[in-house]
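One protein chain omitted, others in place.
Then we have subunit A:
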């Protein structure tokens, strides 16, 4: 199969030589792909902005020995330009694609692809606070990868919840008997928000207070960093405005 075609989201790019780039993509059917795009940094490039991060493209690739080469790219959705108009959304999108890059490989499932496209589309529409989109994405992407957290029943014994002791290393909330001494307890609102973000219950998630969003964001960041071993670089750069109410972040963006 020297020549193949797929739909893909551009996760990140690296400069290569004078004017080329290495493009890392998550595709629908071929999982993660790393390919060379020749001449893409020249302003007259036929690829234009189609191989920039957050773009969804119909790509044709030539299979190479170490790296594939992009021979054609047609834009399917260009979320980048819209996302870049909101700084908080841009920082959330960066954390999302870095996570997708770290969680996926050549055998990555189509669910990871669809979840990623959905998250970027939502950010490009500025429909919801970007921090909530990011946090929901992180929980669901980790779940698809086999690390679904528990926010109700005990993650160790399965004892029915609610439980409030949260232990990252044990996979979520645990019963008091199981919790190591000194385990922090989460308040009810934070647990409700975490559950809503995991299931995609946006009505509940958007009704949350800013303080609760910050709490939940901290829990999700710790859970994500734990499972991805090496820390995500972009998480620490997520703009604080990402967890504001839409009404407030509009005036600040």
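The criterion applied here is as follows: a residue touches a chain if its C-beta (ideal position, glycine included) is under 8 Å from a C-beta of that chain, and two chains touch if they have at least 3 such contacts; residues count from 1.
Everything below uses one rule, namely that contacts and distances are computed from a predicted model.
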{"item": "UniProt protein name of the chain not shown, from \"Aspartyl/glutamyl-tRNA(Asn/Gln) amidotransferase subunit C\", \"Multiple sugar transport system substrate-binding protein\", \"Recombination protein RecR\" or \"Cysteine desulfurase\"", "value": "\"Recombination protein RecR\""}
{"item": "Touching residue (missing chain; options A:31, A:53 or A:129)", "value": "A:53"}
{"item": "Residue touching the undisplayed chain, where the options are A:8, A:95 or A:165", "value": "A:95"}
{"item": "Interface with the undisplayed chain - residues on subunit A", "value": "12, 15, 17-19, 40-45, 47-54, 80-81, 83-87, 90-91, 94-95, 97-98, 233-234, 236-238, 252-253"}
